[in-house]
Structures are given as C-alpha cells and as structure tokens.
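The other protein chains are all here in position, but one chain of the complex has been omitted.
For chain A:
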C-alpha cells in the first residue's frame, strides 16, 4: 500500500557542483545530480565519496563549494530540519549489545523527537515491518548479522522519515540475507512511501532494487540514469547446458536454435570459468528467459545454469559506452 502524500516533490536531493576537499584528497569533485522520489542507488568503489556525500546531505559536514538541497532544504543552513525528516543507517555496527532492540529503537525514536507513547508504538510497528518479532525483547548482542541489520534499518525508519540514507545495508550478509534486505528496501518505498538513497559497491544488486542509479567515482559523477536504461542495455544472461547423444555439442545446438529464433548470442564468454560452455546473450525482458527455456527444452537438453551476469562496477567505469554499443550490436 502506497502512502498518499499530498505534495510530491519533484526532486528529493539536488546537488550543484558540490565539492568536498580535504587537505590531501578530493572526496567530491563538482558533483551535480538531481535525485527524485523512489529508490536510488548510489554506486561507487570504496573511497568514491559516497559516505562523504551522505554526511554533507545530513548537514554534518560543510561542503567546500557548491550547494545541496535535501527535501527542498539547504544543507548548509537547515541541517537540523533535514535530520528531523531523514533517517540514516550507517555502514558500520552501531548497536549496543546489552540492550534489547525494543529499548534501543524506542530511545532512538525519542532522540528524533517522538513523544514517549508514540516512540513505543512506532518502535513496535517498525520492528514488525522489518521482520523482528519475539527476539526484539532480547539483548541485541545475541542477534545474527541479518537481525542486526534489521534493527539498524528500524532505527532509521522509526520516526517515519521522508527519506532514508542506507549506507551499504547488505554488507556482511549472506546471499539469502542480501535478497531479503533488498526486498525490504524496495518495500520501504513501495509500501511505506519513503524515498531511499542506498549505497553499494555492487551495481548488480542495486539494479534489481532501484529505480535510479547514480554512479560516482573519485568524487565525480560518472553516470546517473534510471535502472531501466541500465538493465535493458546491459543485462547479460549466462547460460550453460548439458550435452546429449543427439546433440553432442549442446552449447552449439542452443546457439544455433536461438539464432534461428532471432536471438543472437555474444561472441565469447571471456573470463568466465568454463567459457567455452557458456553462452552469453542480452536479455530484453521476461520473454528472453521464456525463449531460452523453450529452446533448451525443445532440444531435450538440461539447463545447468541461467543467471544474470553480475555487473561489476568496474565495467561501468571502464567502458559504459563501449558496452552499450556491444550490447546493441549483439543483442539487437
């Protein structure tokens, strides 16, 4: 259920040639970007300036030059007002082990200005929404990493902010925990109506979660576009099939069958293990998956794997244009 807000701001975050220089490094270099409502991924390698940007946006660190607005409030002068309307989930551990999640989140809600009764009510609600039940009365010290991440998320959401900054929320989680956290982040926007700025150094996981991805490197804006741009141009499927008696070279058979159905595979799967047996092709939507499934089934072969190739951030850094050309050239 999407919360109905009467005023929908066009931009949630706006920066204008925002720079932050430290004596020895430039953390942000004339960054200009507009971010709208929804889930936005902020991608960059470690040290790309993501955390610095969040600090500036929270009004905790003055920019060297340029300006920034969060929810229409200037970060330089309205820091306190911004922090009242914004939630923040740090990257590192930030939970005292000797108190329960409930006590801790209630305290944090009060620090955000919620009256005692409202703080308790919102805490119960929020912990339930992030998926913590009976264990919320136990000391945090005994929680798993996934549960701790949920408590961290809950304290960022407890005061019902308009926007949350999530700094590397999937750090340290196993694949299942990662997917759960990403699903939860998606719901923060779709169900709670809260805009999200989530950082990661993995582009792949943000593609699936975010409406919009901003890529920064060395403090500079590398790219800012909606994820549909990203995925439609660059989602690559890796396929591996078995061989059979009728088709001793299953890979080749599938390639030819796919070509006959109008789907070209990429020239070679360079770099991947077992490259010769892996077909790469560009997925344009669900129908591509269906087509592959049907083709493989028709040939009577076994589908060993069909996975989205995780884009590493470096691909965007090195050759985002090249890649797009390649994708267009091969994927049609």
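Please note the rule applied: contacts are C-beta pairs under 8 Å (C-beta built on N, C-alpha and C of every residue); 3 or more make two chains touch, one makes a residue touch a chain; residues count from 1.
Definition applied: contacts and distances are computed from a predicted model.
**Q** Match the chain absent from this complex view to the correct UniProt protein name in "Transketolase", "succinate dehydrogenase", "Redoxin domain-containing protein" or "ABC transporter permease".
**A** From the listed options "Transketolase", "succinate dehydrogenase", "Redoxin domain-containing protein" or "ABC transporter permease", the omitted chain resolves to "ABC transporter permease".
**Q** Touching the absent chain in the whole complex: find that residue among A:67, A:107 or A:220.
**A** Spelled out, the listed residue whose C-beta touches the missing chain is A:107.
**Q** Taking the entire complex into account, which one of A:14, A:130 or A:237 touches the absent chain?
**A** A:130
**Q** Thinking of the whole complex, not just what is shown, which of A:90, A:204 or A:218 touches the missing chain?
**A** Counting the whole complex, the residue in contact with the absent chain is A:90.
**Q** Hey, which chain A residues sit against the chain that's not shown?
**A** Spelled out for chain A, the touching residues are 1, 3-4, 51, 54-55, 58, 60-61, 80, 83-84, 86-88, 90, 92-99, 103, 107-108, 110-115, 118, 122, 125, 128-131, 133, 139, 155, 159-160, 180, 191-193.
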